[in-house]
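A single protein chain has been omitted; all remaining protein chains appear in their positions.
The letters A, B and C name the chains in turn, as written, and every chain counts its residues from 1.
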Amino acid sequence: MSNISQATAVSIREAVDKHSLHGHFADLEQQREAAKLGMWVFLATEVMFFGGMITGYVAYRDAYPAAFQAGSVHMLFVAGTLNTALLITASLFVALAVHAAREGRRKALIGCLAISMFLGVCFLGVKGYEYYQHYLDHKVPTRSFQWDGPDPRHAEMFFVLYFFLTGFHALHMVIGISILGFIIYFAYKGRYTPEYHNPVENAALYWHFVDIVWIFLYPMLYLVGHTHV
Amino acid sequence: MFPLWPISASTMSGQVDALYIFLIAVTGTVTALICILVLVFIFRYRHSKHPVAEQVTGSIPLELTWSLVSLGIFMIFFLWGANIYVAEATPPKDSLQIYIVAKQWMWKTQHENGEREINALHVPVNRDVRLTMISQDVIHSFWVPEFRIKADVLPGRYTTLWFRANRTGTYHLFCAEYCGTLHSGMLGKVVVLDDAKYQQWVSGGGEMGSFAATGQKLFQQLGCANCHRFDTQGRGPNLVGVYGKPVLLGSGRSVIADDAYIRQHILNPGSKVVAGFKPIMPSFQGIVTEDQTLSLIAYIKSLATPEQREPVSNRPPVPKSAGAPEVQ
Amino acid sequence: MFKSDMTEKVAPKKMYILIWAALMCLTALTGGISFINLGSWSTVVAFLIATAKAGLVVTFFMHLRYERQRTIWIWAAASAIWLTLLIVLTMGDYLTRGFLRVPGK
Partner (left out) sequence: MATSPQLESSSSTDYLNAEYGVKSWLLTTDHKRIAILYLASITFMFCIGALFALIIRLELLTPDGTLVEADTYNKMFTMHGLVMIFFFLIPSIPAVLGNFLIPLMIGAKDVAFPKLNLLSWYIYLFAACMFIYTILTGGLDTGWTFYTPLSTSYVSSSVVLGALSIFVVGFSSILTSLNFIVTIHRLRAPGLTWGRLPLFIWASYATSVIIVLGTPLIAISMALVALERFFGIGFFDPQLGGDPLLFQHLFWFYSHPAVYVMILPGMGVISEIITCFSRKKVFGYWSMALAILAIAVFGFLVWAHHMFVAGISVYSALVFSFLSYLVAVPSAIKVFNWTATMYRGSLYLTTPMLYALGFIGLFTMGGMTGLFLASLGFDVHVTDSYFVVAHFHYIMVGGMVTAFMGGIHFYWPKISGRMYPETWGRVAAAIIFIGFNLTFFPQFILGYLGMNRRYWHYLPQFQVLNVLSTAGASILGIGYLLPLGYFAWSIRYGRRVGNNPWNAAGLEWTTSSPPPTHNFGETPIVTWEAYNYDELPKDIDMRREETVVQH
């Protein structure tokens, strides 16, 4: 370590709000790396959390391909595709928000996050509309579930999986939107600097992860019914 | 005073006992070796006798040796156990077929001659017996310790177990998978009879006619025969000679018409419709019990008994291109 | 350690737009292909496209490409590997059931 680097470290430490550095970390860099690693480890947990349901999906789809295909016909393809586009765009703005945070452009940071939040809310709106349509269509797997085609039991299983998977995903969306709300609040308060914006990065990682889950759910649920396998 | 070794009453139990003795011998030797080493070290290297430790930090050859030797021994355990397991999983042909239906908390056994028993199973000695088992409610497990065999009895799916008893007597039948309040009361007995007594026992029962006959009666009552006619004119496939053969499905794949397929087709007809037929069959889920389903299967199976001539069939032949039959 | 080293290499803004465009194209592609009957290849193609999209998000949006902590690479890989293990070993059971033609074996 040279004197310059120590001087730099000291100057950075002085520059930031004293709340940014927690006592048990040696410096901001260590704290930042720890926070980021923690988030990635958490995402690994999340992958496995969805993994249980995805395994169920794979096992049942393999066993009852026809029923799953017939169930997928009732998906609203346009709504699902629109939602995919919405989430990808939201992800873009979250990525741009991190970019803005790194460069210390507060207004851009807040603006990008606000757009992402808005797109996320739109996603949930579309999702809610779909749920409502399935409800009208008697496709919610409760006693009111109705099925005309063959093999109603396993077609219902498709809808059980559909509601579990998209429901858990929507729950993650709600959490993600709330987190973005907090980030916007703290960004407005001027909490983040080019040196310290771990929460922005971690919120973004979480948001991208939720996006990735949807990227897989989209073909699993919406794209099975178009062709006859 | 108290038993230390269970009675051995089937061809499998001798094999399992041999493996057990081998396992005890090998692991017992190694465990004893470790314990003796530990005791010797305690005695020789205790601080009062050996005040200064000598730093021995490792020995790659030694570690490799005991790792590879362990692995080698483990592979013997694996292969021996696997050998027995595969034998247990493959029932010999021409076994005596018996059906088991388990429910909370009793065992119902159904012989092909129509004899039915509750919490009891009479079998002949020195004869292969094959059990086709299903549960009406939760998971149970069929265990006869004296035979050293066990298999879970699942709801919604048939499982199989086979044994060949080689010692007459009465043995314990336990439910081994926890199944609710009276799990420990779900007991039965397996009575192994010599040939003469078994013949006597068999002739004593069966006033209902054979199990297949029960199934035939049900086949008529439920109206199955209206569509599944014994000629080529039925709206459903002719079932003569279908059992155990591959059938072509509408999806182009083929499937073996075994117990599992027939059961699935009775309860959930839409899932795998035979090629050339419309999915018009109603589901019998909730209408037929597991016992009745088994009797229908027994009946359809009896239809497969080849008479001399080729059976009439209105099913499309399975083309070679259909490839390997789909597995259930 | 100069300051330029302490913060990560920053990707240009243009790149994010490009990745976004690629993701949108892939979405259109997978949606379109789903109307073409490819037999059992449909599932494979849909899965490959989804994996490619997820790969783009992880690599660029989540900055894995610029990540200097090896540990994060390992954890990102581990989650994918463990999920694969779960699915492969579970399906190993489902797909081989009935090979022996003995129910329940």
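By definition in this document, a contact is a pair of C-beta atoms (placed from the backbone, for glycine too) under 8 Å apart; a residue touches a chain by one contact, two chains touch by 3 or more.
Here the structure is a predicted model, which is why all the values come from computation and not from measurement.
Just so you know, the chain we are not showing touches A, B, C across the whole complex. Within the whole complex, the absent chain has one touching residue among B:126, B:184 or B:199, and that is B:184.
Taking the complete complex into account, B:138 is the one of B:96, B:120 or B:138 that touches the chain left out. Of the residues in chain B, those that touch the hidden partner chain are 1-6, 15-16, 19-20, 23, 27, 30-31, 34-35, 37-38, 41-42, 45-47, 50-59, 62-63, 66-67, 70-71, 74-75, 77-78, 80-89, 104, 137-139, 141, 143, 145-146, 148-152, 154-157, 159, 172, 174-185. Interface residues of chain C with the unshown chain, by the touch rule above, are 71, 78-79, 82, 85-86, 89-90, 92-94, 96-100, 104-105. Touching the omitted chain from chain A are residues 18-19, 21-26, 30, 33-34, 37-38, 41-42, 44-46, 48-49, 51-53, 55-56, 59-60, 63-64, 141-143, 153-154, 156-157, 160, 164.
What we mean here is this: only the chains that are shown with their structure count from here on.
Contacts between chains leave no pair untouched here, as each chain touches all the others. Taking the mean Cα position of each chain as its centre, B sits at the greatest distance from chain A.
Averaging C-alpha coordinates per chain places the centre of chain A 46 Å away from that of chain B. Each chain gets one centre point, the mean of its Cα atoms, and the points for chain B and chain C are 40 Å apart.
In chain A, no residue touches two or more other chains.
Touching two or more other chains at once are residues 95 of chain C.
Within the complex, the chain B residues that touch chain C are 89-91, 132-133, 151-152, 154, 157-160, 256, 258-260, 327-328.
Against chain C, the residues of chain A that register as touching in their complex are 1, 4-5, 8-9, 12, 29, 33, 36-37, 40-41, 43-44, 47-48, 51-52, 54-55, 58-59, 62-63, 77, 81, 84-85, 88-89, 91-92, 94-96, 98-99, 102-103, 194-195, 204-205, 208-209, 211-212, 215-216, 218-219, 222-223, 226-229.
Those residues of chain C lying in contact with chain A across their complex are 1-3, 6-7, 10-11, 13, 16-17, 19-20, 23-24, 27, 30-31, 34-40, 42-43, 46-47, 49-50, 53-54, 57-58, 60-63, 69, 71-72, 75-76, 78-80, 82-83, 86-87, 90-91, 94-95.
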